[in-house]
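There's a structure below that I have some questions on.
Note that one protein chain is taken out, while the other chains of the complex remain in position.
The block that comes next holds chain A.
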Amino acid sequence: MASTSRGDALALPRVQCPNHPEAILVEDYRAGDMICPECGLVVGDRVIDVGSEWRTFSNEKALKDPSRVGDAQNPLLNGGDLTTMISKGTGAASFDEFGNSKYQNRRTMSSSDRAMLNAFKEITTMADRINLPRNIIDRTNNLFKQVYEQKSLKGRANDAIASACLYIACRQEGVPRTFKEICAVSRISKKEIGRCFKLILKALETSVDLITTGDFMSRFCSNLGLPKQVQMAATYIARKAVELDLVPGRSPISVAAAAIYMASQASAEKKTQKEIGDIAGVADVTIRQSYRLIYPRAAELFPPDFKFDTPVDKLPQL
């Protein structure tokens, strides 16, 4: 009895649903229950409720936030600070004579991470401007943290490293943004972002996939307001042009822009080179150059099921 009681003590806490002893119980952490998935019976009861203490509504700008817990921790990115700060006092007793508040000076929390937190804020601001999803922002934050901890790029401006991390994150997620697009939301020059990009790749010893023309088609075409047919045609043209090697040494962005120009000129929605150049960030002379290279074989480049508004021989020749 005495010897088996210890063994029993370990075996007992395994609660089971009385009707389905084999079923694995599902935990509902919000309510602190353990529920049987077969019949829905609430089997176990947990003492601690990890949900929030108070409900806060977004429209109420309550001066006092009754929550005693504070912000959600960001353990992956910060040093896991568990510091306590002294906030501004309320009520009359917190002010000494002359009207100064006692206990001024909220202790600076984790000064080593201050620069990193600043950078995260900057990253979120930049990503917000081009509507990037949360997963890219998270990836960027992780990259920045890795680079920052390595300290090999310590002398560079944090904003430059943040912009380069954003560029790399977009590439790694399979939705690359051009350097010019990142430039547009950052205060750093393209040259500096390019330099930091190469340095970060060397520091983290990673490499990124090469950009292709198709990565940018959907973004450029929707910004120009072109219908799906034209977008598909442009994607096909650009891919064919690269396969047939009509445009050696041209940046994929320029080839994509020229393909969009050709597709739009052959359809009902004609766009000028200037408009396309504006959206893609390429000069219109560059579009003209690439267009001249793909124009001679235009007939082969179009997809077979394309409906021409303007036939191939009537395409503008620049």
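Basically, a contact is a pair of C-beta atoms (placed from the backbone, for glycine too) under 8 Å apart; a residue touches a chain by one contact, two chains touch by 3 or more; residues count from 1.
FYI, contacts and distances are computed from a predicted model.
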item	value
Candidate names "Immediate early response gene 5 protein", "Queuine tRNA-ribosyltransferase accessory subunit 2", "TATA box-binding protein-like 1" or "NADH-ubiquinone oxidoreductase chain 6"; UniProt protein name, chain not shown	"TATA box-binding protein-like 1"
Listed residues A:G40, A:G91, A:G174 or A:G249, member touching the removed chain	A:G249
From A:R30, A:R129, A:K154 or A:K198, residue that would touch the chain that is not displayed	A:K198
Selected residue (touches chain absent from view) among A:F120, A:Y148, A:F179 or A:Y236	A:F179
Residue ranges of chain A at the interface with the undisplayed chain	178-179, 194, 197-198, 201, 205, 207, 210-211, 245, 248-253
